[in-house]
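Note that this complex is displayed minus one protein chain, with the remaining chains in position.
Naming follows writing order (A and B), and every chain is counted from residue 1.
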Amino acid sequence: MRSFRLADWQWNVLGALVIIGAWQLYATFANPFFIPSFTRVLSELWTYIVTGAIAEALGHTFLLLIVGLVLGSLVGVPLGLFLGVNQRLGDILAPYIQAAYATPRIALIPVVIIFFGISTPGQIVLVFLQCVFEILIATEAGAREVSGQFVEVARSLRLSRLKTFVDVILPGSFPYIVSGLRLGLSNAFIGAIGAELFMESAGMGELVRFASQSFRTDRVIAGVIVLSLVAVVLITGMRLWERRVQGWRTETFE
Amino acid sequence: MIGIRKVGSAARVVDLQARWGDRTTIIAGQLAVLVIWLTAWEAVGRGDPLLLSYPTQVLGGLVTMIQTSELQGLFLFTARTFLIGWAIAAVAGLVFGSLIGAFRPVALMFEPFVNALYSTPKIVLIPLMVLWFGIGLNAYVASVAIGAVFPMMIMTITGVRNAGREYVDVARSFGVKGLQLLWKVVVPGALPFIFVGLRLSMGRAIGGAIAAEFFLGGGGIGGAVQAAGMAFASAQMYGLILIIFGSVMAVDIGFRRLWSVLSPVRP
Partner (left out) sequence: MTNTGHAASAAQKVTARDVRKVYETRGSQGAPKEVLALDGATVEVRAGEFVSLLGPSGCGKTTLLKIIGGLIPSTAGDVRVDGAVVREPSRKVAIVFQNFGLFPWRTVLGNVEFGLEAAGMPTKERRERAKEYIDLVSLTKFTHSHPSQLSGGMQQRVGLARALALRPEVLLMDEPFGSLDAHTRELLQFELLGILARTQATIVFVTHSVDEALVLSDRIAVFSPSPGRIIETLSVDLPHPRDEAVKSLPRYAEMREHIWERLRPPAVAA
C-alpha cells in the first residue's frame, strides 16, 4: 500500500486530530446538552483531576479490581491446573464452564445483591465472577497443553507426580496463566465499573453514574476518557508482561 | 464409575478409557454432574426457599409464565432489541473493520482508538442512551450495539489482515483484482475470523441488552430479573436467569454447529 511519506506516529496523531476535529465540529452545531464540546469535556476533566475526585474514585475502583482479581486467581488458577491435569474431569465439566463463561454475568447482579448485599462485598463478588472463568479456562488450556507436551518426557525421566507438577506443569503453564490474567483483568475492570454503577459505591462507576444522573454529559465523557486511559494502561502493561513471559512460545493465547 | 478417587492416577483414567469408550464416559459424567447439582439444590433449597428456591419450584414458576404467555412476551422484548442491536453492530463492525484491516493508513489513524474503546466499560454510557436516543426501542438497541460492535470490528480487522497476508498476492498473480478480489478471496479468507467475531459480539450484545433493561426498565427478561430480585421472588428470578443462560448457550452452540457445517477448515 502506497502511503504518503508519513511516519507511523504521524498517522496516529492525524487520526486523533480527525476524531477530535469531527467531534468539535459536530458539537458546535448540536445542542451542548447532548453533545458537549471537546474543550468543555477537557475542562471538566481537569476539574476532576485537580479536585482529587479522580484519584479518590480510582482508588475505590482499583480496590475492587485487585481484590476481585486476586480472588479470581486464587480460585481459577488451582482449579484450572487441576482440571488441566485431570483431563477426564476437565472434559466432563467443560460444557458447564463454557456455559458460565458465555453468559453475561451482569444478569447475576440481582442474585449477588440478594446474597451479598449492595455494598463492597457484593461488588467484589461480581468482579470475581467476571474474571474467574477467564482465568480458569486459560489456565486449564495451558495445563492441558503442557501435560500433553511433556508427559512423555516426565515419565521417561521417571519424575514423581509432585515433581512433574512443580517442575514441569507449573512453569510450563505460566505463560497461559498470564494470558488468562490479562483477559481476566480486562473483564474485571468492566465488572468493577458495572458493579459500581448498579450498587452503592464510591468508585469511578459511581462518579460517572452521578454525572449522568445530573445529565452532565460533559462530565460523563470526561469520566469515560479516564476509564479508557486506565484500561489502556492496564492492558498494555499486562501485554508487556505477557510478552516477556512468552519467550519460549511461538504463539499467543486468544 | 468416574469417581474422584479414580481421577487421582493417570494410569487408572487411561484404563477406564479403554474399558468404557471416551465419549460415553464423558457424557455419563456430565449427566451425573447435572443430576448431582439438581438434587443438591432441591435438598438444600427446600430448607431456605426464600433465598435459594429449588428446581421444582423454579420449574413450576416457569411453566406458569409460559402458560400465561408472560415468558414469551419478556423473551420477545429482549430478543428484539438484541437482534436489532447485534445486526447493527455486525454491519458496522464489518464495514469499519474491513477499512482498517485493508488500509494501513486507516489502521494507523483509528486502530488505537478501537483497541482503547474495546477495553473501556461502555456500560457507563447506558444511562445517557435515553438522553441521546429518547425513551423507546432506540435506547436499548444503542446499548446493545455499543458493546457488540468492538469485538466484531477487531475480529474483522484480524480476518482481513490475515486474508491479505495469505491469499491476496496469490490471487493477484492470477490477474484477479478489485471487486472480484474482495469477493472471491478476501471475504472467504476472513470468514473464519468474522464468525468468531459474531460469536464474541453476541456475548457483549446480550450483556448490553440486560444492562439496558436494568437501567431503563422495560418489558424484557433483564427487567423482570431485576424486579423479581427486588421482590425476593427467587423462584422467578432463578427461572429467568436460567432462560437467559439457556438461550445464550443455544445460540452459541448453534453458531459452532453452523460453522463446522459450513466450513471444511477450522480456524
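Basically, a residue touches a chain if its C-beta (ideal position, glycine included) is under 8 Å from a C-beta of that chain, and two chains touch if they have at least 3 such contacts.
All figures in this text were calculated on a predicted structure; none of them were measured in a lab.
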Hidden-chain contact residue, picked from the options B:Leu137, B:Val176 or B:Leu200 | B:Val176
It is residues of subunit B that touch the chain not shown, namely 166-167, 169-176, 180, 184-185, 188-189, 191, 263-265
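Note that only the chains that are shown with their structure count from here on.
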Hey, how far is the Cα centre of subunit A from the one of subunit B, in Å?
-> 18
State the interface residues of subunit B toward subunit A in the complex, per the touch definition above.
-> 2, 7, 10, 13, 16-17, 25-26, 29-30, 33, 51, 103-105, 108-110, 112-113, 115-117, 119-121, 123-125, 127-128, 131-132, 203-204, 206-207, 210-211, 214, 222, 225-226, 228-230, 232, 234, 237-238, 241, 244-245, 248-249, 252
Across the complex, what residues on subunit A touch subunit B?
-> 1, 3, 6, 8, 11-12, 14-16, 18-19, 33-34, 86-89, 91-93, 95-96, 98-99, 102-104, 106-111, 113-115, 151, 186, 189-190, 193-194, 197-198, 205, 208-209, 212-213, 215, 217, 220, 223-224, 227-229, 231-232, 234-235
